[in-house]
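To start, the structure itself, in structure tokens.
Here the complex is missing one protein chain, while the rest keep their positions.
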Amino acid sequence: MTRHRIAFLNGSLRKDSFHGRLGLAIIAASNDRLAFITPSLDLPLYDPDLDGSDTPAWTAFRDSVRLVDGILFGSPEYNRSMTGALKNALDVGSRPYGQSIFTKKPAAVFSGSPGMTGGFGSNHHLRQSCVFLDMPVMQQPEAYWGLLDDEKLAADGTVNDEMLAKLVTGFAGALADWYDLIREGSGQLAGDPTQR
Amino acid sequence: MTRHRIAFLNGSLRKDSFHGRLGLAIIAASNDRLAFITPSLDLPLYDPDLDGSDTPAWTAFRDSVRLVDGILFGSPEYNRSMTGALKNALDVGSRPYGQSIFTKKPAAVFSGSPGMTGGFGSNHHLRQSCVFLDMPVMQQPEAYWGLLDDEKLAADGTVNDEMLAKLVTGFAGALADWYDLIREGSGQLAGDPTQR
Amino acid sequence: MTRHRIAFLNGSLRKDSFHGRLGLAIIAASNDRLAFITPSLDLPLYDPDLDGSDTPAWTAFRDSVRLVDGILFGSPEYNRSMTGALKNALDVGSRPYGQSIFTKKPAAVFSGSPGMTGGFGSNHHLRQSCVFLDMPVMQQPEAYWGLLDDEKLAADGTVNDEMLAKLVTGFAGALADWYDLIREGSGQLAGDPTQR
Partner (left out) sequence: MTRHRIAFLNGSLRKDSFHGRLGLAIIAASNDRLAFITPSLDLPLYDPDLDGSDTPAWTAFRDSVRLVDGILFGSPEYNRSMTGALKNALDVGSRPYGQSIFTKKPAAVFSGSPGMTGGFGSNHHLRQSCVFLDMPVMQQPEAYWGLLDDEKLAADGTVNDEMLAKLVTGFAGALADWYDLIREGSGQLAGDPTQR
């Protein structure tokens, strides 16, 4: 069985964010099929004028994500879109031109909110960026986890709600399957001289 | 080498549409890696009240698409979104509940326009629907083919423009690769008892 | 006080649709500030090849909507976007080129669903079309009314749920204010020779 190295990118900078907790819950539910790193998205704003210069936080972020097999995005919704922090991390990671750290890495997206819409707007804006970044994104199950609160979701990632626990477990299994599928498919093609 | 059976769904009902021509051009460029059917999208509007009754045009559409391995969407832009005809075909094909003809079928989207934006809005609205429909969609190359006219693109699908010809050929190869990848990946997983 | 003539366009063709009921509830809550017509969206699919010919259902639809002062859209979500029926009505109404029935008419959008996301995807796809159609759309309150069921919302449009009733009433007042604002602003400008 393949164990995938995954970068969990959490769009919230809050210390105690729901998306951080959900990331922990997914990690716990992944049954060792996934090994996670959790790089910080607290990065200087991307500015193309700085492409040639040394921005250590950008370099560290790029170097850590470059090594992983896939990405898990936790994407809170601010103002009906991704957070500035997450969007900026996409911009930093995608540059300089031709050196994107995201290309071809399989990805999955979850979003949540205290309200009912569960970050739908953020989730789909992020998916649009993933098209350009050439990341195959898991389609189902979609994860718009609404009505989040401290009772359902403890600070250490424990899920105290049957429905949410079931969704998280299903999501964790499906994303490991998705990373498997993309890896197996890509590997088969690479090894098959009649294919290309 | 696998030959994939593909349904080409053209969102335009015009007899002589650019998207129909582009579909022909992609078929011609696919080097027999893809075999196409081209079901008509001139379908009665979907109405859930009719789910139980017999609507022959819906049944014929569903039956033809159910058999294919993947989907190629040609998605013109009307009013910054998909055409009503294409959106309706998605609605018809996705129902009745639990019997969607689209589930898990790999897909690719191209769009074009006489103007410059190349159907960007339509292309991405369709991609959002594909998330719900659980169709893994090819991310790159994106195809927003702008500035289309009769000179570049003849009625029989001949492409008389070097740049467009190159884009069409690249797209045709990439989509066959994408169908390969999803098939191989799915097949590997299905045959590997340690995976699930 | 101005009474605005409004076309309520319901994207669902179901006889007993939630969006039809919500439309009735909004009408009831509008305190006679709004007078509604409710044209059917059960229209033949738009096809540019038919622009010159006579399609009576298109003509009737266009003629009825052309006369109103503003539009109220009830936009159910099918497959994370507008229904095919609603998108088709936009296409029919926007054509032939230069004769759109929608231009400059103020609009408002509500969406709902039995689930939690309340038609968010449909709501915003429709808003993107409204940009092209040059319809100023009310921004707040947004209306994503989730968890709809027969108990909360009777077939005759009676709302048996305090929270939903409050949202519907707030929405009805705000949209009348929005139509007022656009009319007053446009009228002032038209009457003021220093403005243009």
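Going in written order, the chains are labelled A, B and C, and every chain counts its residues from 1.
By our rule, a residue touches a chain if its C-beta (ideal position, glycine included) is under 8 Å from a C-beta of that chain, and two chains touch if they have at least 3 such contacts.
This one's a predicted model, so the numbers in the text were calculated from it and none came from an experiment.
**Student:** Where the complex has a chain not shown, which of A:19, A:62, A:125 or A:152 is the residue touching it?
**Tutor:** The missing chain is touched by A:125.
**Student:** Which listed residue, B:28, B:50 or B:147, touches the chain dropped from view?
**Tutor:** B:147
**Student:** For review purposes, identify every residue of chain C that touches the missing chain, sorted by number.
**Tutor:** Given the touch definition above, chain C has residues 1, 124, 127-128, 130-137, 139-140, 142, 177, 180-186, 188-189, 194-196 touching the missing chain.
**Student:** With the missing chain put back, which residues of chain B would touch it? List them for me.
**Tutor:** For chain B, the residues touching the absent chain are 80, 116-118, 120-121, 124, 144, 146-147.
**Student:** List the residues of chain A that touch the chain left out of this view.
**Tutor:** The list for chain A reads 12-15, 42-43, 45-49, 78-85, 87-92, 94, 121, 125, 128-129, 131-133.
Keep this in mind: only the chains that are shown with their structure count from here on.
**Student:** At the place where copies chain A and chain C touch, is the share of residue numbers found on both sides over half (same) or under half (different)?
**Tutor:** The interface of chain A with chain C is built from mostly shared positions.
**Student:** When the centre of a chain is set as the mean of its C-alpha atoms, what distance in Å lies between chain A and chain B?
**Tutor:** Computed value for the inter-centroid distance: 27 Å.
**Student:** Taking each chain's centre as the mean position of its Cα atoms, how many Å separate chain A from chain C?
**Tutor:** Once rounded, the distance between the two centres reads 36 Å.
**Student:** For chain B, jot down the residues that touch at least 2 other chains.
**Tutor:** 128, 131-133
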